[in-house]
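Missing here: one protein chain of the complex. Every other protein chain is in place.
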Amino acid sequence: MVIVMERGADAAQVRTVIEEIERAGFRAFVNPGVERKVIALLGAMDVQKAQLADHFAALPGVERVSRISEPYKLVARASQPEGTRIQIGRVCIGGPALTIIAGPCSAEDREQALEIAQIVKYAGANMLRGGAFKPRTSPYSFQGLGEKGLEILAQAKEETGLPLVTEVMEVDEVELVAKYADMLQIGARNMQNFRLLQRVGGIDMPVLLKRGPGCRVRDLLMAAEYIMVEGNHQIALCERGITTFEDSTRYTLDISAIPVIKRHSHLPVIIDPSHCAGEWRYVNPLAMAGVAAGADGLLVEVHPDPASALSDGPQALKPERFRALVADVARLANVLGRTLSSPKET
Amino acid sequence: MVIVMERGADAAQVRTVIEEIERAGFRAFVNPGVERKVIALLGAMDVQKAQLADHFAALPGVERVSRISEPYKLVARASQPEGTRIQIGRVCIGGPALTIIAGPCSAEDREQALEIAQIVKYAGANMLRGGAFKPRTSPYSFQGLGEKGLEILAQAKEETGLPLVTEVMEVDEVELVAKYADMLQIGARNMQNFRLLQRVGGIDMPVLLKRGPGCRVRDLLMAAEYIMVEGNHQIALCERGITTFEDSTRYTLDISAIPVIKRHSHLPVIIDPSHCAGEWRYVNPLAMAGVAAGADGLLVEVHPDPASALSDGPQALKPERFRALVADVARLANVLGRTLSSPKET
Amino acid sequence: MVIVMERGADAAQVRTVIEEIERAGFRAFVNPGVERKVIALLGAMDVQKAQLADHFAALPGVERVSRISEPYKLVARASQPEGTRIQIGRVCIGGPALTIIAGPCSAEDREQALEIAQIVKYAGANMLRGGAFKPRTSPYSFQGLGEKGLEILAQAKEETGLPLVTEVMEVDEVELVAKYADMLQIGARNMQNFRLLQRVGGIDMPVLLKRGPGCRVRDLLMAAEYIMVEGNHQIALCERGITTFEDSTRYTLDISAIPVIKRHSHLPVIIDPSHCAGEWRYVNPLAMAGVAAGADGLLVEVHPDPASALSDGPQALKPERFRALVADVARLANVLGRTLSSPKET
Partner (left out) sequence: MVIVMERGADAAQVRTVIEEIERAGFRAFVNPGVERKVIALLGAMDVQKAQLADHFAALPGVERVSRISEPYKLVARASQPEGTRIQIGRVCIGGPALTIIAGPCSAEDREQALEIAQIVKYAGANMLRGGAFKPRTSPYSFQGLGEKGLEILAQAKEETGLPLVTEVMEVDEVELVAKYADMLQIGARNMQNFRLLQRVGGIDMPVLLKRGPGCRVRDLLMAAEYIMVEGNHQIALCERGITTFEDSTRYTLDISAIPVIKRHSHLPVIIDPSHCAGEWRYVNPLAMAGVAAGADGLLVEVHPDPASALSDGPQALKPERFRALVADVARLANVLGRTLSSPKET
């Protein structure tokens, strides 16, 4: 931590900062600058003490505090340099094989869900997605089928053998959703619902944590830290687009987030090209870009009849387009030294 | 709703759109354009049917759908043209009097909370703020005192007579927090925690709904609609800064949100200059700007010793600076035809 | 400057950084951290040497470089703590009096320009604005009358006695525009047209430098530094909105930029509420907010018949609305200890 004093800071203010540094158990080193003093805080800093930054920043005469260490620990690459792998049945997220998670935006009825599940399985998906509890911007939109939807999805999972990832929106519903799911999704709007993070941190089931559209990569890592601190280390991060001024797509896919996360963390990264695109026609190029940039998998919405979908139809791929995408990704994976091990082959 | 077809859309695709429009109970009018067809959907559109936009957008040959009506109803200015007023004891949010809500970021201990409450009361605040449950970006940061904090804040409220607004983070805690509070705050990170919105929509207590830093004004209004749909119409909206590329302040206060909300909705608007600034020195000018732009009140953090604050010290105003701010705002209110009725005067 | 080494940086890499620091004439101090080394660069740093940051950042084993000093010098508050005042005839930008610059978006014909000039003068404006060379997003839009427009504006200036600010778009046109104008405007899209900045830096005429919508405050200050380095110190900065995800206004007025600039620089700040609003109905609240936050003046578009304006009609104020705005600002100025000295009173 480096503490930059204001230009006009006086000797007493500098002295106070030094005393506070020493009171916190560190040593202080004052940079002999002429225009303004810079005080380095020396000694090992753990994540608890990193929270002292605000304390120093609020001392009189301090202009700003510059942190050196990352504010997270468990999610940091250094804590597990070889990278996390999450095993879910025969699927392994984070290894050389890419994970293709596909399915409808929401489970609408039994027939639809079972049909799509078979479609994505035979197209090459290795996990099934689908929502039973849907967070929707409008209270007048379809909100999902609730537990009924979970039952349908569980049947689809049984019939196909594909592990299921589905969203949980509420602390109280974690137990219920976990009865049916193989992986719990925390939606983008709940990325900083800290109670929910803590709750899924306390159970033994993998978590797919989606990035909030207004949140920095750093905040996404801190949200994952909330889960890990509670004991659950099976987390995959999902980039699904951020809010920017560009309005030709619904969100702007932050493709750089993939190498940035890979550098700073050991957690696997999944790309959701459907939600950021908002239109099916951009899903293929964004999915390809994500894999080429190093993503460990894709989360894709598929629907046999997008116009009749009860949510997010315009971004859903028709079955034939999804099959083409899987074929494209398979060729790409090959070039990148990765594979696309579909369960039907095993 | 206006449906713009792709350039190459054929007659069958146009026919399908028309049939779908009619199936939904509307009339279709096809614009005789030469380059591309534009189909207007005629007839009264309610908020439920506005959800059909995605359906039309996903039909083959459709380029995009342009909505004409707002997707909300209860929050719309038209549904209550004279503007909502929320009465909380002697305080009225939304009338000619400005509401100054002030207090510590979080209740840290009894003595501190009572001291600050007295300070802000005598400086001219008419409501007390303070957190017992604190949503923090880092799991290693101080998370609030929980119910103990609520008890302390309730005592501060009792001793000063100032109504209390405090945050609720969880569906399960709504009842608990409501026992102590006079107004429930939904924090920025929970603005789209729809379950929490529905829960506070079901109780009879005013709500302060903070805008998520990555959310559009339109999304904030939809979040308020979630609460109103459940029956609770006592909502004040709070602008507290959005995420942008500018990094000289923590968030960018979207000052335009004030007149934009006033135009489209009847709900009162409160400005939080502390969180967007991130530094005490910008709080006064941002507060003044907010009031000048038409805000109905301010939410300000005050701390007698910011460097010892357990959260957000750098943005807290010292008592003398808060007193100066209230004096400035009082003069400004006078010019704007508004008042600043402090409880001590009544 | 503080140089943070990567976790795995070896002794040789640290040694190289130290040698490079010493070769540049500074002393190095290595922070005895356990996880990663941090090397402080000690000694007085001027703006030329601040450019060395990239050099150090590119050395092997360096993770990042954190600058302590600002990268600008002449625009810095420290170089002229009392604040710059620009005298243009009887108008003084930057003193206690607010400057109201008003007029049409562009000069369309003689009659229109003269009419608006009289209107804004009698409403209380103390400077005249108007474009002869118009930068337009579309090549098919009206591009201004060119020199003919300058002649018309010069006549309007003569008849009213109001000094004229008008935009110059091109290095080659600086001389021409300067023949007619009293202050040269650099438009938002040219904020980083460095050749143009250098050219207006070489003449003796005040400059109104508008912030680019995608540029940080820091970049705006660096653009002003470009002008000052060439000798021209008469610069007023203009905030006119930045690009963000919020689309209810054309741009998001960065109201915080006012106190941020005031803290870091001595240059006066003008607010343009017309361009960021994009709609006349938001101009008044944004103008009031700007003045309340500490701006030194306003730049407002006025048109007697907005629907017939050849550019930006929707954001132009009608004469009666402009008169109401001036009256509101005058009352506000009074409260803030400022004045609004219209030339007609002197």
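The first chain written gets the first letter, and so on, giving A, B and C; residue counts start at 1 in each chain.
The working rule: a contact is a pair of C-beta atoms (placed from the backbone, for glycine too) under 8 Å apart; a residue touches a chain by one contact, two chains touch by 3 or more.
Given the structure is predicted, the values throughout are model-derived calculations rather than measurements.
Participant: Of the residues C:31, C:126, C:311 or C:341, I need the one that contacts the missing chain.
Facilitator: Result: among the candidates, C:311 touches the missing chain.
Participant: For the chain left out of this view, which of A:168, A:258 or A:300 touches it?
Facilitator: Answer from the full complex: A:258 touches the omitted chain.
Participant: Of C:106, C:160 or C:193, which residue touches the hidden chain?
Facilitator: Spelled out, the listed residue whose C-beta touches the missing chain is C:193.
Participant: Identify the residue among A:217, A:237 or A:298 that touches the chain left out of the display.
Facilitator: A:217
Participant: On subunit A, where is the contact patch with the chain that was removed from view?
Facilitator: 214, 216-218, 242, 244-249, 252-260, 263, 276-277, 281-282, 285-286, 288-294, 331-332, 334-335
Participant: Just checking the interface: what residues of subunit B touch the absent partner chain?
Facilitator: 2, 4, 7, 29, 31-36, 38, 40, 42-45, 66, 68-69, 78, 243-245, 247
Participant: Residue-wise, where is subunit C in contact with the chain that is not depicted?
Facilitator: 20, 47-48, 50-51, 54-60, 71-72, 135-142, 169-172, 189-190, 192-195, 198, 212-215, 219, 222, 225-226, 229, 242-243, 306-309, 311-314, 316
The criterion applied here is as follows: only the chains that are shown with their structure count from here on.
Participant: Does the subunit B and subunit C pair touch with the same residues on each side or with different residues, judged by whether over half of the numbers are shared?
Facilitator: same
Participant: Among the chains, which is located farthest from subunit C on the basis of C-alpha centroids?
Facilitator: A
Participant: Taking each chain's centre as the mean position of its Cα atoms, how many Å separate subunit B from subunit C?
Facilitator: Measuring from centre to centre gives 31 Å for this pair.
Participant: Two or more other chains touching the same residue: where does that happen in subunit C?
Facilitator: Subunit C, residues with two or more chain partners: 244-245, 247.
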